[in-house]
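Heads up, one of the protein chains got dropped from this complex, but the rest are sitting where they should.
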Amino acid sequence: MSKNDTFQEKLYRQMFLIRHFEERLLELFSEGAFFGTTHCYIGQEANAVAIINQLTDKDIVFSNHRCHGHFLTYSDKPELLYGELMGRSTGVVGGRGGSQHICYNNFYTNGIQGGIMPAATGMAFAEKIKKSGAIATVFIGDGTLGQGVVYESLNMASLWDVPVLVVVENNRWAQSSRVENELAGSMVKRGEAFGIDSGEIDSTDAEELYAHFTPIIEKVRREQRPHFEVIHTYRLCHHSKSDDARPKDEVERYRENEPLPKMRERLKASTAEAIESDVKKRIAEAIAWAREQPFPELQKTELV
Amino acid sequence: MSKNDTFQEKLYRQMFLIRHFEERLLELFSEGAFFGTTHCYIGQEANAVAIINQLTDKDIVFSNHRCHGHFLTYSDKPELLYGELMGRSTGVVGGRGGSQHICYNNFYTNGIQGGIMPAATGMAFAEKIKKSGAIATVFIGDGTLGQGVVYESLNMASLWDVPVLVVVENNRWAQSSRVENELAGSMVKRGEAFGIDSGEIDSTDAEELYAHFTPIIEKVRREQRPHFEVIHTYRLCHHSKSDDARPKDEVERYRENEPLPKMRERLKASTAEAIESDVKKRIAEAIAWAREQPFPELQKTELV
Amino acid sequence: MSTVVKSLNRAMHELLEDPRVVFLGEDILDPYGGAFKVAKGLSTQFPERVITTPIAEAGFVGIAAGMAMRGMRPIVEIMFGDFLMLTADQILNHIAKYRWMYNDQVEVPIVIRAAMGGRRGYGPTHSQSVEKHFLGMPGIVILAPSPFHDPGSLLKTATLDDSRPVLFIENKLMYSRALKNEADGNCGDFSIRKTDSEYTTVSLSYDTFQSADVTIVAYGGMAELAVEAAEMLMIEEEIFAEVIIPSSIKPLDYDPIIASLERSQKLVVCEEASKAAGWGSEVISRITKDHFGLLKSAPQHVGALEFPIANTVTLEEKILPQVKDIFDAAISK
Partner (left out) sequence: MSTVVKSLNRAMHELLEDPRVVFLGEDILDPYGGAFKVAKGLSTQFPERVITTPIAEAGFVGIAAGMAMRGMRPIVEIMFGDFLMLTADQILNHIAKYRWMYNDQVEVPIVIRAAMGGRRGYGPTHSQSVEKHFLGMPGIVILAPSPFHDPGSLLKTATLDDSRPVLFIENKLMYSRALKNEADGNCGDFSIRKTDSEYTTVSLSYDTFQSADVTIVAYGGMAELAVEAAEMLMIEEEIFAEVIIPSSIKPLDYDPIIASLERSQKLVVCEEASKAAGWGSEVISRITKDHFGLLKSAPQHVGALEFPIANTVTLEEKILPQVKDIFDAAISK
């Protein structure tokens, strides 16, 4: 991140970092540089930058399987995530967790859909009891609204006045399933039914999203109450590495709505290009760094 | 049940059967005639008779820990339930299940709060696929709305057009907990959020409840869709045998609203008395019968 | 006379003095004070940190885990241990994993107390001992107090001194039992030894640990049954039993068991759950794997039969293991 960036430049730089990080990741996957699978965020970058930039250092972020964008915005450390995805001992969690299971300062993820909701709620609750002033933001997908533990958590967050912001990124698909096959009724009402202020926005414009979330985050902190907000967006990449059976024309239609060009056109072309070449250099360096890192050894003592 | 009963007489007879069954049960518990614990329905009798009388023989009823009223209305077999509660081999399920875990024709119960919702939904779904015309009714309590699996089931029932009627008996307490300590937001909205027709009624009048549920049951059957209905009522007895720490004046206030006197006053006093003495005789016989029944033996083969 | 429930209740009071301790569970507020009364008085004294929950076991266990990861020391009560199955994913895929999976950057010092066991006619879903399903999860500790330990001090150690997630198994029948007193190395007619560890194992011997004919291992609700069986064995058969009662069933300290087996060479392992894939299976397998040749006759396993636990007493008695089963196992050839 550059200190001299304007607000718009900063958002664009961050989104481009996420995008370029993932594009390189997908290219390098075929080389066998990475392990297992991975879930990219292409098309949803605006959400991460709009929200996470507004949090304080003390605030908590709980993310899910699709966490690159959230992590990179939170940490600005692409090299640590590459290291993790390459399974190196200096990766975010030393190669143990891989892409779905990382932890960095107050940033956490887990790969069980919905299971993160109680932990995020509990974290926010603890901070409230400790009077630290921190709040928690938890990101879940539209499909994850199928999980019962989400509602158990909403109920308790509401009953106990927990300062947790639940962000539903409705990218209109859950793996290979259309949201209509997964979800009955209304997303927003799912929050409201638990007495939680709930809203929605259909946008891929990072600035618009930023402005939308400013009063929400401020309110969660001030009122010390949960909030439930749905962002209607779209995933432009595969679900994981190579599984995309969605209608091509649908994907193309949403591609017109991409968050990056929207922001890029607000910048001077030369500025945008400078940012892009900067980021590309950083990413190249991050990859080179990660490739040099050692693989972890197994500690001797087994757990109980 | 008497063939010559008028509608009102029938409802009163059934409610009095439930009431007297449980009053004797509680008296006899101290004698050690029964096992474990039991959850009485005193104060809620109107719900069972209003709904279950309107179901067909093929229809399914799934009840919970507080199932005496539902079972007695469904089966009209007090002796089998006494037998079960006394742990006899001729009890509803041969003494194996006890009060929370019974099965009789298309009537089922289980003692895990909320866990019955998917099974009830699946049963209704199967009947729909088999085109049997049967629907399922599942009874849950206000406190049970805390369980996540309730919402997983509502979502699928709605997505798949399952003819299941979810009846929430809000007796304003869950064990020792006030509903306000258990439940945030609105009960009815919990159903609506899943795109399910939902409603509520505050009544302990069996006739009024009956009329209220007539179009609902008819609609579930006709539209082959779920419905979610909340009955605001009150439990006038302990949660289980001997645990009641609710404010006395609150209980007394609701006692004025008892379902039985409400119905009794619509009958001729002599008719009511005749019904009561009839039922008392049946109950006495049922207890006598149950006491004579043998205890079960353990079959030899263990399960896998 | 102190009882198990009094010991736990006192410990809870002491623990809640620590501002990091928070207590969550169903129906734990006064005047009710929890289904088995371990919570009595707590909400009156510590209204802010005693939090009654909705009926949402997975949710509130997960919430407590989140609190644990942010510096609190939560204690959770599961009203009937059977309901722990609702939290199986939270325990295996979240609570047990976070510390190692996150490269040792976090700890999850949660204590999950659960009332287990039958013999009260509560029927199939309210009588089980489901801890066996959690034994194979790397990363969690499972404790089981008995009247031979100090249940309250175990709970205090687990809550304040152990940074690992702990399942704390409380047998329901045991709550009202008197704590067993120990004086001058004796406990009743037995000599007593305790291992010198945070979660102590108690060993009882009729013969000052000189000789033994059989080693009976039992925990939680089975501990007193094992001791009764040992008394019967002595009186009726002049068989000297040693009874080994661990307070931690995972990890299990094998040393006192092996020490006893070196004297007796005969093993009986007891648990209240059904035997298949039970705790006893693990103990017997570990001892045969690691100390082959130590046993001189077939190891014996006492546990429930492979049925749900029936409501009626005639079936429940046959399904659950009794003193007589331990006795028979001990005299088997």
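A, B and C label the chains in the order they appear, each numbered from 1.
Everything below uses one rule, namely that a contact is a pair of C-beta atoms (placed from the backbone, for glycine too) under 8 Å apart; a residue touches a chain by one contact, two chains touch by 3 or more.
Remember, predicted model here, so these are calculated numbers, not experimental data.
S.K.: Thinking of the complex as a whole, which visible chains are touched by the chain that is not shown?
M.R.: Across the whole assembly, the hidden chain touches A, B, C.
S.K.: Out of C:Gly152, C:Gly278 or C:Pro321, which touches the unshown chain?
M.R.: C:Gly278
S.K.: Kindly state which of the options B:Val61, B:Leu81, B:Ile135 or B:Val149 is in contact with the chain not pictured.
M.R.: Touching the chain that is not displayed is residue B:Val149.
S.K.: Per the definition of touch given earlier, which of C:Val4, C:Val130, C:Ile216 or C:Ala241 contacts the omitted chain?
M.R.: Residue touching the chain left out of view: C:Val130.
S.K.: Please output the residues of chain B touching the missing chain, sorted low to high.
M.R.: Those residues of chain B that touch the unshown chain are 60, 92-94, 96-97, 101-103, 108, 110, 112, 115-127, 129-130, 148-149, 152-153, 155-156, 159-160, 302-304.
S.K.: For chain A, which residues reach the chain that was dropped from this view?
M.R.: Counting over the whole complex, chain A touches the hidden chain at residues 35-37, 84, 87-88, 91, 95-101, 110-114, 143-148, 174-177, 181-183, 243, 245, 295-298, 302-304.
S.K.: Hey, which chain C residues sit against the chain that's not shown?
M.R.: 82-83, 85-86, 88-89, 92-93, 96-97, 100-101, 124-125, 128, 130, 132-139, 250, 273-274, 276-282, 284-286, 288-290, 292-293, 295, 297-301, 306-308
The rule is simple: only the chains that are shown with their structure count from here on.
S.K.: Taking touching chains as linked, do they make an open path (line), a single closed cycle (ring), a hub with spokes (star), an all-linked set (complete), or other?
M.R.: Basically all the chains touch each other, so complete.
S.K.: From the mean C-alpha coordinate of chain B to that of chain C, what's the distance rounded to whole Å?
M.R.: 36
S.K.: Taking each chain's centre as the mean of its CA atoms, how far is chain A from chain B in angstrom?
M.R.: Measuring from centre to centre gives 46 Å for this pair.
S.K.: For chain A and chain C, what's the span in angstrom between their mean Cα positions?
M.R.: Inter-chain centre distance comes to 41 Å.
S.K.: Please set out, as single numbers or ranges, the residues of chain A touching at least two other chains.
M.R.: 148-149, 152, 155-156, 159 - these are the residues of chain A that touch more than one other chain.
S.K.: Counting only residues that touch at least 2 other chains, which ones in chain C make the list?
M.R.: Residues 53-54, 56, 58-59 of chain C each touch two or more of the other chains.
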